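Omission of a single protein chain aside, the complex is shown with its protein chains in their original locations.
Presenting chain A:
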Amino acid sequence: MTEMIRATGLVKRYKEVEALAGLDITVPEGKVLALLGPNGAGKTTAVRVLTTLIKPDAGTAQVAGVDVLADPVGVRARIGLSGQYAAVDEHLTAYENLVMIGRLYHLGKGKAQERAHALLERFDLTEFAHRPSKTYSGGQRRRLDLAGALVAEPPVLVLDEPTTGLDVRSRQQMWDVIRELVAGGATLLLTTQYLEEADRLADNILVIDHGRGIAEGTADELKARTGGERIEVVLADAEDRDAATRVLAEVTVDGVRTSDNGRELTAAVSGGAADLLRVLQGFERETVTVVDVGLRRPTLDDVFLALTGHVAEESESSGGDSDTDETQKELIR
């Protein structure tokens, strides 16, 4: 199978901060790789190297068989980038934005207009096609931005946090659109802070922390390493502990853990909501009173905790708020 993205040993330093510390990325043709990590892990920096926006200090990268350092223009002709800040001109309409992008890909005016119409239709933007994009909602802007990445039908798509900052409904819509693209055979690199997003969209997940990969695998493989989903119970009275433990023991796949104060119980499960229902029925039967009970799916934090022994750090000493901030500054300079 051909590798559409292949990067080895990428290093990028910003003053004292090592945004990338020897990152390797491989994405086979037609597959989706999610770069999963907290703010500041180096996701955006990796994207910027692969899309030729910045040069790495060390390491090599090929996209669609073209070297990002030797032939950046060649790479740009083969990629579509959609960033976390919707990169559309807010004074231009959706139609004007897409035609402009098409012409800058050198599609020719006629073809650019044709593509613009097709994409507006596909992304449900026809209704506002001739209004300046600054009047759009966040979700509409993001869809327009994604449409921009598809204008030239590039073989490789790079989406940098495509749903960060979107509300639940817009996020769902974006997921649908992205899944359609994937079904159409696109090779996709996507960055995200959400395990759920990576789970839904990606074939493979690369977890990164401090600029290097710390684990790679399918969503199921990663979840298996984090202990998967679990039911958490907070008892009203510690005296119910034994009864509650008996109920939880019927459904758990890995034993019941109890907190030091005896009121918080955790049980790894595999049956999802059905298990939760059984537990609730059990509590009813045994007259166990709870303050809180819930099914918890593993989050990025759990993955991190399992893989690194520490929770995902939002910021560290100099890593600051994120690599995006760092690159923003870089961009302005």
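One rule holds for everything that comes next: contacts are C-beta pairs under 8 Å (C-beta built on N, C-alpha and C of every residue); 3 or more make two chains touch, one makes a residue touch a chain; residues count from 1.
The definition used in the following text is that contacts and distances are computed from a predicted model.
**Q** What name does the UniProt record list for the absent chain among "Molybdopterin dehydrogenase", "V-type ATP synthase subunit B", "Glycolate oxidase" or "Transport permease protein"?
**A** UniProt protein name of the non-displayed chain: "Transport permease protein".
**Q** Per the definition of touch given earlier, which of A:Ala64, A:Ile101, A:Ala116 or A:Leu181 contacts the omitted chain?
**A** Considering the complete complex, A:Ile101 is the one touching the chain left out.
**Q** Out of A:Glu3, A:Asp71, A:Glu232 or A:Glu264, which touches the unshown chain?
**A** A:Asp71
**Q** Provide the residue numbers of chain A that touch the chain removed from this figure.
**A** 51-55, 66-67, 70-74, 76-77, 79, 81, 83, 85-92, 96, 100-101, 103-106, 132, 148, 330-333
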